[in-house]
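Below are the structure tokens for one structure; questions will follow.
For this view, one protein chain was removed and the others were kept in their places.
Letters A, B, C, D and E name the chains as they come in the text, with residue numbers starting at 1 for each one.
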Amino acid sequence: MISGKEKKIIAYHEAGHALVTYYSPEADPVQKISVISRGQAGGYTLKVPLEDRRLRSRRQFLAELAVLLAGYASERLVLGDISTGATNDLKEASALTRKLVTQFGMSDKLGPITYGKTEEMVFLGREITTEKNYSEKMATEIDAEVKKTITNAEKTAEKIIKTHRQKLDLLADTLMKKEIIEKEEFEKLMSA
Amino acid sequence: MISGKEKKIIAYHEAGHALVTYYSPEADPVQKISVISRGQAGGYTLKVPLEDRRLRSRRQFLAELAVLLAGYASERLVLGDISTGATNDLKEASALTRKLVTQFGMSDKLGPITYGKTEEMVFLGREITTEKNYSEKMATEIDAEVKKTITNAEKTAEKIIKTHRQKLDLLADTLMKKEIIEKEEFEKLMSA
Amino acid sequence: MISGKEKKIIAYHEAGHALVTYYSPEADPVQKISVISRGQAGGYTLKVPLEDRRLRSRRQFLAELAVLLAGYASERLVLGDISTGATNDLKEASALTRKLVTQFGMSDKLGPITYGKTEEMVFLGREITTEKNYSEKMATEIDAEVKKTITNAEKTAEKIIKTHRQKLDLLADTLMKKEIIEKEEFEKLMSA
Amino acid sequence: MISGKEKKIIAYHEAGHALVTYYSPEADPVQKISVISRGQAGGYTLKVPLEDRRLRSRRQFLAELAVLLAGYASERLVLGDISTGATNDLKEASALTRKLVTQFGMSDKLGPITYGKTEEMVFLGREITTEKNYSEKMATEIDAEVKKTITNAEKTAEKIIKTHRQKLDLLADTLMKKEIIEKEEFEKLMSA
Amino acid sequence: MISGKEKKIIAYHEAGHALVTYYSPEADPVQKISVISRGQAGGYTLKVPLEDRRLRSRRQFLAELAVLLAGYASERLVLGDISTGATNDLKEASALTRKLVTQFGMSDKLGPITYGKTEEMVFLGREITTEKNYSEKMATEIDAEVKKTITNAEKTAEKIIKTHRQKLDLLADTLMKKEIIEKEEFEKLMSA
Partner (left out) sequence: MISGKEKKIIAYHEAGHALVTYYSPEADPVQKISVISRGQAGGYTLKVPLEDRRLRSRRQFLAELAVLLAGYASERLVLGDISTGATNDLKEASALTRKLVTQFGMSDKLGPITYGKTEEMVFLGREITTEKNYSEKMATEIDAEVKKTITNAEKTAEKIIKTHRQKLDLLADTLMKKEIIEKEEFEKLMSA
């Protein structure tokens, strides 16, 4: 059994993800929001892509980052505290941003150069860095670009949350009552 | 057989933990205090959570840090010396603070970014850092945030101890006489 | 099935490679351009060397770098966004540039000195660095030379693309319609 | 057979340990002094604790450091040279001081924070550092604290040796003649 | 089949080695020059020592470095481009220079000190560095000495090539025609 206090945190966290998704033209549409825990996650917000994709673009990634940080931003702005419920979002957002900057050439400042040799370890199911082939000075520039990119994504999320605060409260209240919001109801609530 | 001098150190150490727990609204209530050694520990203070938790918040962690440092602060303030009895508390507090700053996005200065790839090694029963993916400059900022957070928690503990010094002496004296204080007696002593 | 939007990205990406190849005297001639995906790649541009080579020269490598960055530059200039379709090009260009600077003595600033011991691991099919035998200061100079070399190659690609923008559009449009351009048609389109 | 010159070095070395032990209230009492070599050590000074201990305090450690450095200080002050006979003392003193500073929270400047993850390797019978989890800047501060602590302990030892130089000579002379001084004789010599 | 353009590169490369060898009193005499490829090498210049040697001196090493860099210098000065044909020469020259500076005490600035523990791995047939036992500051000084030494050797080679440019052209032309120059013919050409 989850306490009322935790349910509120999870509801505002997931409402944050859903709200920022809705107002990001580059993000996939929301399919379902739930505050029923699944595995380690307190709740979840499902998004479904409209079409198959072979490529991802810089604009799509920046939208994805804002969505990832929206749960954290919502907890912070509404409840004035931060919970461990955002840990996986932060981990994912940070890893994605490092790839953007060091593998995809998507930072204006660092340009079309890749940093660090990485290798897909198929048998381990993950990518590992096999060599740090750059200087400390470059590591410092990479950190600065990562921080700037994440901070901008956080601001984007915060701005959407502040502008649409009533919708956020509406979503969170509905989640606390019903625990699940399906696609149709979500769109009805948002367009009301 | 434990000497009288060591019993006094342990009594003030555990009294410190219990006192700071009592005056921290975010901390779990004290269940039992003991100066009878158990394994490597000289004594122990049991706390029991009021409800199941899926999430931990920044405020709860800061309270937990003050409680962890309370034994050290009590020895230092009352006895004017520091013993190895605080070693595990410091280790736990330091590890927790590093997670707060580098994994949970709970430092205002460093923001919602994770630093260092970590992995749960199930068969070893612990988490290891598999990659230091940040610069020396960021390592320096992380150290500064860790130090600031721990120092603030220590000050919080010290302030509670100084404000309620008579209660601390009462708890320590009782422990030196009876060796164990159960929940009911603890609350009676504190509310007297 | 690939979406129309992705086809356009891939078409401009491959048209960029082909265009810059055509206008680089040191590069091998274009044999075929395709926007039909093959493995992980969205499309591909085949070049065929005119003769067997035992040696590669600095000028050839600089032309190859401009060709490698042409897909990225074309996406950026024409579509105003960057996609993950350029990831392998950037990886290859960065690795080649590091070899140019650290193994081939082809940077004027660093001169005829090799940095880092490398070894061909025949059984793994790749080269690994077995020892970083230089200082951080030198690592910083290497990074600066790599960045300068890549940036120059990017500018070379951009300049060709801007100068021959109509040819680029012609190639991309043809690719979106026909999906494949063979050598003869390519040369007809270019010389028209 | 040991030469007369080496016997003198060892006698002053052990006399230094014994003298500083005697004048350090926090140190355990001297049980036996010997200049008969045992294993790698030239001689030895036995101390026996007065009671069982579960805890060690900062003051006890600082006394222990002065005792450890007393052999080195005695050779230096009396003979004007330093021998390899002090090597193990320096190794032990340095390792203890690093623990004081990085594991026990006993440096005022660094405070109640632990640096470096360490693990007891039971099957190897020793502790290893599994992770350097702090910055170069912090490593520099740790080195400075270690140096300050050792230098202070050396000064403490030197001061005791200079103040009680006649007792030191008396102990060394006795050792050169008799090779062993037992507890009773030691106390008689010191209180004479 | 090798193209005429590549033959010219290889001919000037080998002519460079042979010419600088001829004008370096400390170098062994040229035995044979060939532009017929052997293994990975485009061509080769054989030198044969006049006597058995147990020792190598600083002056001999400096002559050897100039000879090693002569192929690179010749390509650069005559053809205005640099090829991968010099890669092994640069690798060998760089490794030798590092030994000169860090193992043989042959740098005036660094003096008779060795840096880095190395070990002959007999079963692997090569030497490996088992420990970097010096500071970053020293690594920077080592790099600067390596660069100065190589740059001086390059200048020595360039000066010989510029002074004897006609001989270089004569050797290269002969190589392009005959592919091989034996010792007798070499000496006839040089002394003509």
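As a convention for this text, contacts are C-beta pairs under 8 Å (C-beta built on N, C-alpha and C of every residue); 3 or more make two chains touch, one makes a residue touch a chain.
This one's a predicted model, so the numbers in the text were calculated from it and none came from an experiment.
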Neighbouring shown chains of the undisplayed chain, as defined at the top: D, E
Selected from D:Ala15, D:Leu110, D:Ile142 or D:Ile160 as touching the chain missing from the view: D:Ile142
Subunit D, residues in touch with the chain not shown (by the definition above): 1-3, 6, 9-10, 37, 42, 69, 72, 81-87, 90-91, 93-95, 97-98, 128-129, 136, 139-140, 142-143, 146-147, 150-151, 154
Contacts of subunit E with the absent chain, listed as residue ranges: 51-59, 103-106, 111-115, 130-131, 133-138
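To be clear about the criterion, only the chains that are shown with their structure count from here on.
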Turn needed to bring subunit C onto subunit E - CA fit, degrees, nearest 5: 60
Inter-chain centre distance, subunit A versus subunit D - centres from mean C-alpha coordinates, in Å: 56
Overlap residues in subunit C, where contacts from two or more other chains coincide: 136
Chain-level touch network, classified as line, ring, star, complete or other: line
Which pairs of chains touch, using the document's own definition: A-B, A-C, B-D, C-E
